[in-house]
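Dropping a structure here in structure tokens format, bear with me for questions.
Here the complex is missing a single protein chain, while all its other protein chains stay put.
Chain IDs A, B and C follow the sequence of writing; residue 1 opens each chain.
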């Protein structure tokens, strides 16, 4: 049993902890945080299913007053684990790395950290083998993770040369009050970092793209234009590749998937914890051909999409499985991915 | 065991079904709907925990093609139950009532139906006794249900004469695409129906109010100004009344409850199915005194707030408990309400 | 002096009327509408700068009660003009056409009508000559009008073979209450009609695209990927084409044009009536190359963007100028387009 800790129990950290708890070959030792946030208060109300450790700077007396049990210090947690999943606020992960190095503990960082924090920039499907046995990995961001899933899926089967994307980005998560945008679409300098990141992970592909922020909370939508390496990828070929992928859910407007909020609605109705969905959505109705290009749109559930690939990263860093196929299969099995097809 | 059916498996119907399933003295016989909506597809993906019956006009072949098992017709369902919870789209309930009457089955309608569909307009706390043994009850709407909880709570303890409300209404539910409002606040003719409805349920109180629609999905906020019957209700008195109420969650900004979306975020983090919350929220920081009035703000989780009072209505209609105190205690126990305080 | 009437004094009709009033070789005879809308009431408050005619079905007594002077009937207006600009609600234009035919009057319809209403589907730059002397023209919709401006601009100079677009569509205009979308991105079946329409107007180009609705009011954003016919169009080449275009405003993030709302803010600060802008915006920072493709993002001010091309259409239908170059030059001069560069 691989022992895992989670640093930072926010939007991503909570989901990482839940994800680890579902992996039958991993043990969640505990989570670490700084303050009694709403999420920590919810943990207490649920009866502390996960042990809580406090990072430096935390005021333990405040937790005591709120009757939130504390298991130990951040150093205590690090001392008990084989690997840390670091989902601290951007920049804090780099500081934590010093502690991990001192303790000789491996770590996986999330997209908010700089690439330099890690030895390998990682995606479970596109470059698993590069992560094998590596001490410090950094996951691709939510958009890049989902985007690469779909591009890698076409690339494996048909070869892909070139990709141009438009990211229609949600600007905040449900419950955020400080990252808003009101009645505006905001544009970033092109190319978007997601296109650049894709090229880092898949260097044989040329990518570019434009990102536009929108005032919504339930998932990014990305349109992807991909050029086949060996000639035209048809609509039928694309569907044949996408449909069996355990982390891609092909849907239609006719079923009722009218936009990003439909996935959230559906995941809530499924009873998924927090209304989360690990799969990206892909609209069958969006797939169109143009010359030797194929174009399609995907939905990225930003809060939960990186969880499977982070589980893959644990498997790579600790050499639990030798290749992407066997590693992603284990992750998928424990997370119940692809089950919906049966 | 009281046998219960649910007509209309939409936003409210799903939650009614879940609510009934949690009541240990009720049995959910099944749910009825017309089309394979996203919610019905989610039911299938979950393995059909509830039996599905089809209302007249449904195309059974469509369900067969999607491998969604159908247990029988709407008439079959009605024939098996003691009482129907009708959460069909507005107006359909009145048509369904004819079937219920023919079958000699009781029914509880939701706020979207006209008052005339029912013998009594019902709230579990404010007029439970009026519903005892009555064949057709109609629940108050989501805003009115939550509003009355708070006003009844003050009224029981201190007496309330007069109420003036401002309803800051969410305009759609998560996943809605056809009820939007974009960058606008829309105002209705005053007085709002919620103020009028409050007077119907609590005729000893004079109420008025103004309603403004806002482009958000996570809960209405109502500000309430209440005048004590026997003199000033102080902030401390109000808190003393609100705090122990099992269906009111008193919160603070300092804890992190910054607005309506915080309740949704918290309920998701709690792992509540669909991120639902049965309690209304009440901000301690919003309570202010003014002359002989007390003013406060509450949060109404529109998708789930009426579920407890509907369970109370089943208890009243079937005389399962003789009074509000014993009935609401049973409902609360099975729904786990008030548990968070311990 | 060409005599022009406007049918339908809504969002587009008001701007058409203002646009005609600015053309020194056209005379606005009057506008026609059905009811005393806010826009008609504003016209009265301004002292009736335009004469009002009532369409069939209007209740003249209602206008009298509000002291809104009425000049005559719709037939009266039609009888006085050479050409009607029809911006009635979708579908009404087709009915009005019968009246225009009877009176032997030409007409130009807006994008909401079906293509079959007109003899030619028109754009002032891309196919002016096809509209010469034609009795019934239909303008491209707002998105298509702006899109074609930019594609035609590249096509004239360098040749364009293929275009793939992503339309990030605003869902309502400021002041709309019935076309909303709340916290959701909604996707349409691909290809979007704008891509199809572009191919109708510019049949030598292959186009496809995906459209996503967003809950904002201040302008659509379109990302365009274009492939040069004679090889790569570089960033510098694209800028060289776009910069001098009188209906394209090339801007940068550094100036403060951070998104669609910046154009609206800027046009208000300019003192433009209604905060309107006739130009599309084009972000210099969005232009990126990818293989032999060029990608860029444009902003479409949906309320006003079709006005110049509609003026061009009047010129074509009445053969006021023999070609696109001379016609658009006149329109641009009277609308003050391109003035900002000096």
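Rule of thumb we're sticking to: a residue touches a chain if its C-beta (ideal position, glycine included) is under 8 Å from a C-beta of that chain, and two chains touch if they have at least 3 such contacts.
Not measured: the values here are computed from a predicted model.
Engineer: Thinking of the whole complex, not just what is shown, which of B:261, B:280, B:316 or B:335 touches the missing chain?
Structural biologist: Result: among the candidates, B:261 touches the missing chain.
Engineer: Touch as defined at the start, partner being the missing chain; which of C:242, C:264 or C:334 qualifies?
Structural biologist: For the chain that is not drawn, the touching residue is C:264.
Engineer: Using the document's contact rule, name the residues of chain C that touch the chain not shown here.
Structural biologist: These residues of chain C touch the chain that is not shown: 14, 37-39, 41-43, 45-46, 174-177, 182-183, 218, 255-259, 261-262, 264-266, 268-271, 273-275, 340.
Engineer: Tell me where the left-out chain touches chain A, residue by residue.
Structural biologist: Within chain A, the residues touching the omitted chain are 171-172, 174-177, 179-184, 186, 215-217.
Engineer: By the contact criterion defined above, which parts of chain B meet the unshown chain? Give residue numbers in ascending order.
Structural biologist: Residues of chain B in touch with the missing chain: 161-162, 164, 166, 168, 170, 183-187, 189-191, 206-210, 212-219, 221, 223, 225, 227, 253, 258-261, 283, 285-291, 293, 295-297.
Note that in this section only the chains that are shown with their structure count from here on.
Engineer: Is the contact between chain B and chain C built from the same residue numbers on each copy (over half shared) or from different ones (under half shared)?
Structural biologist: Same-residue interface.
Engineer: Report the most central chain, judged by the distance from each chain's C-alpha mean to the global C-alpha mean.
Structural biologist: So the chain sitting closest to the middle is A.
Engineer: How many angstrom between the C-alpha centroids of chain C and chain A?
Structural biologist: 42
Engineer: For chain A versus chain B, what separation do you get between their C-alpha means, in angstrom?
Structural biologist: Roughly 36 Å, centre to centre.
Engineer: Provide the list of chain C residues touching at least two other chains, using ranges where the numbers run on.
Structural biologist: Residues 183-184, 186, 215-217 of chain C each touch two or more of the other chains.
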